[in-house]
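Omission of a single protein chain aside, the complex is shown with its protein chains in their original locations.
Coming up: subunit A.
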């Protein structure tokens, strides 16, 4: 089987999310990559070095700069004439593009796969991760998105893919990019952070969240997350949200502070290697999944912990 993997990038650098998708695709067969963007040859060069990669298709066109699905989906659908599976990471970009490709190909997409069980058989979470379904496709082509935390990352060195330039129809004239507000920070991104410190509704307000959570995260070089309750209450922006409706993370260590452990939050972090919970309610559901728990007042515990580490 020949697969075509969507390379996630910002026109300068390949993003890590690509690497888990490469691993998933390699279980199906030959791995070809697609780099669609503008002035993005450097990305294709990086992508060609990923272990196990064959061809890297490079579509360099101003119309592809912001990965607008109206423009890139026809380009991908066109490439699917000589590929059997389109594989994208389940990032907001992948989720935006892949179903559009699937519909153009008249294929039913398989979203957010956790494992490859056979040529056309996969497992995927349903009901916010409360159940795992095994599904088998009957379509001639496959369109798949891959949950990044469920697959190891392919090595970024060792490959010797060949770059091949391709062209597509370019601008479909339906949509245009206006602007992006991407938070600039030295902090590791949630989906790739080794350690995450997360806060819940118990943090009271935005200022308290910052005062309590940030120093501990700084000390540990950790990414900062939050529960949906904390996001809905306006303590932090939505892109901090860990959970079924936010980001799915699986760091080495996840520290949940003042988070009760609603089902939807657990769905986003229960694959973390070690979970540490700090909560004043000893019956909070978070303690049922935590490896290490401490019951008490977070306003006393967290500053003391930060101090002593």
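The definition used in the following text is that a contact is a pair of C-beta atoms (placed from the backbone, for glycine too) under 8 Å apart; a residue touches a chain by one contact, two chains touch by 3 or more; residues count from 1.
The rule is short, and it goes like this: contacts and distances are computed from a predicted model.
Selecting from "ABC transporter ATP-binding protein", "Intermembrane phospholipid transport system permease protein MlaE", "Bifunctional protein PyrR" or "Electron transfer flavoprotein subunit beta", the unshown chain of this assembly corresponds to "Electron transfer flavoprotein subunit beta" (UniProt protein name). The missing chain, though absent from the display, is touched by one residue of A:73, A:154 or A:226; that residue is A:73. In the complete assembly, the contact with the undisplayed chain comes from A:274, out of A:38, A:162 or A:274.
In the full complex, subunit A touches the omitted chain through residues 66, 68-70, 73, 91-93, 95-104, 106-112, 121, 125-139, 173-183, 189, 191, 194-195, 219-220, 228, 231-232, 237-239, 244-245, 247, 252-253, 263-264, 270, 274-276, 278, 282, 287-295, 301, 304-305, 308-309.
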